[in-house]
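The other protein chains are all here in position, but one chain of the complex has been omitted.
Coming up: chain A.
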Amino acid sequence: MGSGIAIWQVIILTIYSMYQIMDELTLQTSLSQPIWAGIIAGLVMGDLKTGLIIGGSLQLTVLGVGTFGGASKIDANSGTVMATAFAIGTGMKPEVAVAALGVPVASLMIQTDIVARFANTFFQHRIDKLIDEENYSGIERNYLYGYLPWTLSRGIPVFLALAFGGPFVRTAVDYMNTNLAWLSNGLATAGALLPAVGFAILLRYLPVKKHWPYLILGFVITAMLSTIYGNVTLLGTTIAGMNAKFTTVFANLPMLGIALIGFALAAMQYNRSVKESNLVAAQPKQNAGATDLDEQDGEIHGDEL
């Protein structure tokens, strides 16, 4: 390797980076956090203390950066792995390692992350087909195939960076960002657009024709409030950038509030339906009384027989 990182160290750190994304998606033990990336990379490289310091400082920089609705976030985990491995292995300064290796790896990962989320769409459609074929074990198998795109999307960039160093990764990122820019932009756009397909299919399962006014309400309330909240937040950060005295922080649109409006509308509908069905139920009761009389008639007829 010639970079002060042994091949077994490269392999273990690659496996860790493949594991951490699965941990983030499923168990969430905190092993996917930068702090643990620092500890694990430090232990593998034989210097826990350096790993702790790098992991801790990167953890502080991403404090409060969470994922919302499946959006990609800053990859501080791989940045920590790079910084720790190269700081201990080659004596590179951690800040330099983050800038020279962590950032290119993270930008390569944005691309592989998009490809992974696309690849799983393919398995999603395989499952559609297997439902028609009633192949139950096939459904489960194709679901678990999702492991492949996810783990490779992290493993490949980390392995390339650790094994071949920063220049190689930067060349790859440059190529993606110039020659293949149309494709990576296109895939990013398509990825942003694909939830629309999911919503459209879901609407086919819901009685849209009956409840269409609420589709409009849900959309318009959210579209307008999110625009207002977004603009206010933008204003706030802009003013804070110009004037240090301005310290007010504006929150994002609370989706729970949007949902609560929906709950209220649903509750009103529920009460209305109950009332209606009680009215309907009250009428047949009179009819039921009538049939009782008929039945008494029937009994008389029966007696005659």
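Here is the rule we go by: contacts are C-beta pairs under 8 Å (C-beta built on N, C-alpha and C of every residue); 3 or more make two chains touch, one makes a residue touch a chain; residues count from 1.
Simple rule for what comes next: contacts and distances are computed from a predicted model.
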Answering from "RNA polymerase subunit sigma-70", "Protein phosphatase 2C-like protein", "PTS system mannose/fructose/sorbose family transporter subunit IID" or "Rieske family ferredoxin": the UniProt protein name of the missing subunit is "PTS system mannose/fructose/sorbose family transporter subunit IID"
Per the whole complex, from A:Ala6, A:Val197 or A:Leu235 the residue touching the absent chain is A:Val197
Hidden partner sits against chain A at residues 22, 25-31, 33, 35-36, 38-39, 48-49, 52-53, 55-57, 59-60, 62-64, 66-70, 117-121, 123-125, 127-128, 131-132, 134, 136, 139-140, 142-144, 146-147, 150, 182-183, 185-208, 210-212, 214-224, 226-227, 253-256, 258-263, 265-267, 269-270, 273-274, 277
